[in-house]
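Everything below concerns the one structure shown next.
Selected chains from the complex are presented in situ; the others are not included.
For reference, chains read A and B in written order, and residue numbers begin at 1 within each chain.
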Amino acid sequence: MKSKQFSDLFTRLREKRPLVHHITNYVTVNDCANITISAGASPVMADAHEEVCEMVTFAGALVLNIGTLNRGQIESMILAGGMANDRKIPVILDPVGAGATRFRTDTALRLLDELKVTILKGNAGEIGVLAGAEAQVRGVDSYGVTGDLVKIAQHFAKRAGMTVVVSGATDIVTDGRRILLVENGHPMMGSISGTGCMAASVTGAFAAVTDDPVMASAAALAAFGIAGEKAAAGARGPYSFKTTLFDEMAALMPEDLASGARIRIR
Amino acid sequence: MKSKQFSDLFTRLREKRPLVHHITNYVTVNDCANITISAGASPVMADAHEEVCEMVTFAGALVLNIGTLNRGQIESMILAGGMANDRKIPVILDPVGAGATRFRTDTALRLLDELKVTILKGNAGEIGVLAGAEAQVRGVDSYGVTGDLVKIAQHFAKRAGMTVVVSGATDIVTDGRRILLVENGHPMMGSISGTGCMAASVTGAFAAVTDDPVMASAAALAAFGIAGEKAAAGARGPYSFKTTLFDEMAALMPEDLASGARIRIR
């Protein structure tokens, strides 16, 4: 890949400092706020139906995360997502725990149906379930998918007209046509709560400064993954790793992304 | 105590990696998620009445915490707790702030009445109030109990048919018959928000891998307390202590629990 494209995107993100509107869970929301700042954007969390449409008009991206879903949030996601669609503001959906309960699966499918989702990002189980494949999810963890994950993602992306991101040791990014594989990251990212949610926030930050959601997703996952690799180097355990992850994300420069990104076209 | 029993339990926890379903407050929920992972289990937070019954069926334990109680949560606690009872999944109740307001006291009593709670874990004031003793609670802090705390806990446990855990400098664990006193821990654990909630999460993790809630509680409190002791050693202040607490919990090995546990039978 032309790594210059990624570093240019990162430069633009740091210059523009876009607002990233989150409607998200209360478990990892603080992590999402801080990683958004570290990435170079500005987070805002607002989920009341009275204000989400107004708030999202100022945003460069809208991140929807169903990690602690409730009925009021669904209404707000539909409202904010609709306004984002009208304004051509990219919508990132993180269907946390889809497949674990019918409520989450149904809600994720409803959001995909009623909104134009720009980027759907989940683990193998979540994406598998939503794509209609055989997949297993326990709680918020993926327990595997039957079939070729790349093909499942690719067909799903093509059919739904969106970019699909499957997180894993190798992340898959596809819009049905292009397939990028991102190999950055570190196993320690699985030793803390919130890295999946944070990846969606960073993706929102990058998506706010380009019209190309495939490039935005790959750049975001590579940047966040490189920060994870650097943080893992000296970590004494999961929470000191977490501390350093934010520090490294904030310290990451466009040239670090250019030199450190391990992104392949498949 | 035969410390081998505790270390075997810890080994089993790390091998099985049970799911611990939390319905908990939004203040310390991230700490609960991360300590659950550090202990060796997998956390899931879900509190919508539409999904709690389905979610809890995958769990090894259900942790109910009333730290930021609201009406919707009570309904979900009753639903999830009922399903957990049907499936013989242990239920841990942390009655945060019981005694501080009638709403919290009444809700805790209602949960104890309508559900079969396996382990009730609180500070002296909270347990005292729920046991019907003279006790004082201000906010979420205990301000003492009149009477012999061990006897109060023991009688309460016997009468209610559950395990009662009273946290403090020395933790009391009793099912009415057996009484274990756990002397692990460090005063710095009181210098941050969330250690009480985290102790309940770790207890849930241990309770998921044994039928003996007394042993599970004592092992959990000893393990968490040892992590606290180790973290206090080099801490420069409360938040660096907190960071190291997670690191030490993740690094703790079954043999550390065997050698470090200070548990007495009374």
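Assume contacts are C-beta pairs under 8 Å (C-beta built on N, C-alpha and C of every residue); 3 or more make two chains touch, one makes a residue touch a chain.
It should be emphasised that the depicted structure is a prediction, and the values quoted were computed from it without experimental measurement.
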item: Number of identical chains in the entire complex, 2 depicted; value: 3
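Basically, only the chains that are shown with their structure count from here on.
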item: Distance between the centres, which are taken as Cα means, of chain B and chain A, whole angstrom; value: 33
item: Of chain A, residues touching chain B in the complex; value: 25-28, 30-31, 67-71, 97, 100-104, 138-141, 191-194, 236-240, 242-243
item: Partner chain A, residues of chain B touching it in the complex; value: 19, 21, 26, 29-30, 33-34, 37-38, 42-48, 50-51, 54-55, 58-59, 72, 242-248, 250-251
